[in-house]
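Yeah, one chain of the complex is gone here, protein chain that is, but the others are all in their spots.
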Amino acid sequence: MRSYAAQRAGLAIVQLAVLSVLVFVLTSLLPGDAADLRFTETLTPSQVAALRAELGLDQPPVERFVHWLGNVLTGDLGTSLISGGPVVDIVRHSIGATLVLTLATLAIVVPLAVALGIVMGTRENGRVDRAITSITLALSAIPDFVIAVVLVAVFSLKLGWLPATWIGGNLLSSPALLILPIAVLFGRTVCLLSRQVRAGTVAALNAEYVTQARRLGIPRRQLLLRHVLPNAAVPGVQELARTGDTLLGGVLVVEAIFAIPGFATALVDGVETRDIPTVQGLTLVLAVAALLINLGADLVCNRLVPRTALLR
Amino acid sequence: MTPVVRVTGLSATAGEAVLVDGVSFEVVAGEVTALVGASGSGKTTSALALLGEHADGVQLGGYVEVDGQLVVASNGVTAAAQSIRGRVVAYMPQHPGSALNPARRIGTTLQELAKLHDGDAREAVRAAQVPGDRSTLKRFPYQFSGGQRQRVALAQTLTCRPKVLVLDEPSTGLDSITRLQLVHELRDLAATGLGILLLSHDLDLVRALASRVVVLDAGQVIATDVLPPAPDLKVTGTSAAGQPLLTAMNLSASLRPRGRDVVLHEADLAVRAGACLGVVGRSGSGKTTLARCLAGLHERYTGTILLDDEPLPVLRKRTRDQHRRVQYVWQEVRGSFDERRPVDQQVARTAQRLRGLAPDKAHAEAVATLARLGVAAITAARPPSRLSGGELQRAALARAVLANPDVLICDEITTALDDHGTALVLDLLTELKDRGTALIWIGHDLRLVAAVADRVLVLDAGRVVEQGPPATITTEPHHELTRRLVAATRIGNPQSPPAETPPVLTTDSRSEPRR
Amino acid sequence: MSPRERVASGRRLRMPRGVSVGVSVGLVAVPLVVAVLGPLLPYDARPGLPYSPEGVLGTDGLGRDVLGLLLVGGRSALGMAIGAVVLAYLIGGLIGLTAASTRHRWLDEGMMRPLDVLLPLPSLLVISVVAVGWRASAIAITVAVAMVNVPTVARLVRAAALDAASGPVVEALRMQRESWFTIQLGYVGRSVLGPVAADLGTRITLAVFLVASVNFLGLGLSPTAPDWAVSVSRNREGLLLQPWSVLAPALLLVSFTLGFNLLADRLVHRSRRLVESAR
């Protein structure tokens, strides 16, 4: 177990290092640089050149990367080429909204998906199972942006029930801001998760140990909660860790449509404005988060069903 | 004595199909009742009816009375069924190790069952010979070895303090020494007043334990309290002398590269044309690795293998003729067939690829060989998933035989066969021997090996501990292991009852089912 | 027929029917046919004013006939996604099969480890970088979406192939001196097909989502491209003026992904049943 953890940590460090180089190379390959982006119709070419020198963009890429890496190792994510402020500020300002959004979504999705998954799994191929499967499948088949466009048109613009953007709003005073974004993110996540929980439930119910427990007279409720659930939850938890990436894609669409100043928007903005330190910083945070989530998922799975995570 | 279980005219139907038809039997406290029959004969269906359990779409009929309560009545399973599960009737599945929930500490489940059935986990743990200390009870199933898991499963069922214990094929995959031990343990359990229902096709086991026997075939009782006699295995005796056909010298094999995890130590063997070399040993003694080295499948070995005094390389370097001359029959048969192709075609490929026969001729030969082994042509034309384990085992043999091999390595090829199937297989092998084929017969059952082989080699922990003619080995065993193997041959042989004191378990020896 | 088989076949009769295959195939086929044959139809769309009710489905924000756009806009919408998945399978499948079949551990590790390292790379980042760098290039976006999928595809194929290749079947085939190609393509390849088919369905819908999202966010194709996702994106402010300009392309996209999801669901069921029956 300890050597496994060490191996995981080692891999994570290598992953982060390779990722940093990769992100740097990728963003450096983009046409134009941050100085070009700051170009306005009134800035003279000499002003732009001076700006480039000021941002350090006239240095060779390797030197810039080494400089950046040196800073990161001392805990400094660097300075944004666009705002001139520390990247940490950008991370701090953008992460909150996204975190609230995803956590709120998960807070609704996870219990629901577990419940649905178990209901479906215990009634495998029955009418209820098929009905829920069809509904979640249908929900998950509608692209996020289509749901978003339609929901906004109906509930905000036509009916005026719910706010359509986060602009001018405050989460604390109007939690209703969360309703539509969550509704958009909800469908696919519930589908993916509940299907995994269902599969886990079916597998556990068909497993010999559950059959045996039933044959030894353990009542159904107890059987489901104590014998089936821990095993059934494992694929769900693993899926949850995997969902991160897809969820982020959905979050970007949601952030764009509801004008939520979040993480995904900041990342794409960073790419668009060639703000390499910001992109680097955001990606690093994201990668660390992804690694932690995966590690967490493994630990949870291992807690639920020992050795499953290690055997994977 | 009044029976704890009384089954009268039990029937099980799935739509039009009749699975079990008019089966009646009784289980008496302190005695062992055996349901005997090939797989698919309705043993399990009948036994599960005791719990009021049945597969989807199956309708039970007749009467099952357990401990005075009616579990199955003419209109199906009664409400009483739930209350007798565990508490009155406990069931041990075929692979008890996989009946443990990987997510739960063993102690937790034991406590849960004890609470549910007013049982005593401590006592059950002791009876099942599981260490009862706190740290053991806190462990998860994966932290136990295969044999220990089996005991934990037994402890679980005993915690329920049942009156009847149903054991489904308990000897599957056990080597003969462990099987002997099982006999003793089951006897002890029965002696405590437990009624045992034994489902098995292992007639030796049944002979050794059961006081009542019900023989099932295709869902019907065909005999009661009468067992077919133990087959008289004719000892083929010695065969012609001559030059060794296959020789292995100084053979050591390891599981991991660069000689780590050695499983076979400096083994020497030789077999002549028309002779049979028997290899015995417990599970995990290195028998299969030895066979796979000879077949060329296991490449991590040192030492020399000669065929007709020519070095025999590993499989991928063998010529077509060398390929043909040495064939191997799998122990794990189901996994060795492609799920998507009919069995007969897969068998026929050997003759096509190794003997250059035309497809139709190869197929005809395959069908003929299979038929000789008791696998009908229509059965063989199906995909492997539709064949029983015994049928597949014979198909695997046919697949190798179609090469007309000079050396045939048979790795536990009769484990899934009933006596009739075994006889057919032995018959074919005898004929092959007469034609000059050298056999290497691997098994754990010394009785069978001794009957087939001209010379027996005993393996223990990867070393050859003893070898000689079967008569010498069985009558004057030198090594402790050999002695125990000899003792184990007496299971089910009323003329020579087994030794009174059960041998102590040295290793966990049950092979776990793959996957 | 042995009693056991009878039980098995009895159970097979009770297998789920779910939404009928016909409906699923139809859902996939309609957008697919529109995408493939649409551009070939001699549909003469007359330009009009923005968001006017002229024509069958009205006009879009540029005064173009919505029906005419639908007919030509499917090729990119579906083609890019399908192309990306095909490409991902060509590359990832090759890597996975090679890694699984090689006897050299270093080759296996050398191919799979780098992919492990790539896994936490947010696909969003890769695609937005590519989209920003090679703006409006359908090929670049297709390649990017493919690349994002390569690591998972390679892992899936490798795992499936290893599962097949490590069993005794391959040894039995070798014992029969079957050729390398017969073993790899005839057996291992075919064994991989089941999981691949099940994965393909979900992967294509995900690719459609990804491509469509990129286009929707304005990172992808030109804003005047007739692509369905671009149409949804560009016309959404006219949703209340001329709903069909948004709903028609959206419905075609949804029909495709829904149909594929349903088919994939069935395939998963089928392959699971195959595995179960093989036990």
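Order as written gives the chain letters A, B and C; numbering starts at 1 within each chain.
Please note the rule applied: contacts are C-beta pairs under 8 Å (C-beta built on N, C-alpha and C of every residue); 3 or more make two chains touch, one makes a residue touch a chain.
FYI, contacts and distances are computed from a predicted model.
Trainee: What is the protein name, per UniProt, of the chain that does not appear here: "Peptide/nickel transport system substrate-binding protein", "Dihydroorotate dehydrogenase", "ABC-type dipeptide transporter" or "Nitrogenase protein alpha chain"?
Mentor: "Peptide/nickel transport system substrate-binding protein"
Trainee: Write out, one label after another, the shown chains that touch the chain missing from the document.
Mentor: Displayed chains contacted by the hidden chain, ordered by label: A, C.
Trainee: Hey, which of A:93, A:123, A:226 or A:242 is the one touching the hidden chain?
Mentor: In the complete complex, the chain left out is touched by residue A:93.
Trainee: Check the options A:101, A:164 or A:178 and report the residue that touches the missing chain.
Mentor: Considering the complete complex, A:164 is the one touching the chain left out.
Trainee: Just name the one of C:139, C:185 or C:240 that touches the chain not displayed here.
Mentor: Within the whole complex, the residue contacting the unshown chain is C:240.
Trainee: Determine and list the chain A residues touching the chain excluded from the picture.
Mentor: Touch set of chain A with respect to the missing chain: 31-32, 36-48, 50-51, 54, 80, 82-83, 85, 90, 93, 152, 156-157, 160, 163-165, 167-169, 256-259, 261, 265-266, 269-270, 272-275, 278.
Trainee: Would you write out the residues of chain C that touch the absent chain, in ascending order?
Mentor: Counting over the whole complex, chain C touches the hidden chain at residues 47, 49-51, 61-63, 132, 135-136, 218, 222-224, 236-238, 240-241.
Keep in mind that, in the parts below, only the chains that are shown with their structure count from here on.
Trainee: What is the distance in Å between the mean C-alpha positions of chain A and chain B?
Mentor: Taking the average C-alpha coordinate of chain A and of chain B, the gap between them is 51 Å.
Trainee: Mind checking the centre-to-centre distance between chain B and chain C? Centres are C-alpha means, answer in whole Å.
Mentor: 46
Trainee: Could you list which residues of chain C touch at least two other chains?
Mentor: 14
Trainee: Mind pulling up the chain C residues that touch chain A in the complex?
Mentor: Per the stated touch rule, the residues are 14-16, 18-19, 116-126, 128-129, 132-133, 205-206, 208-210, 212-213, 216-217, 219, 229, 232-233, 236, 239-240, 246, 250, 253-254, 257-258, 260-262, 265.
Trainee: If we count contacts the way the header does, which residues on chain A are in touch with chain B in the complex?
Mentor: Chain A reaches chain B through residues 207-218, 222, 226-227, 230-231, 304-308.
Trainee: Using the touch definition up top, name the residues of chain C that touch chain B in the complex.
Mentor: Answer in residue numbers: 1-7, 10-11, 14, 167-169, 171-178, 187, 190, 274, 277-279.
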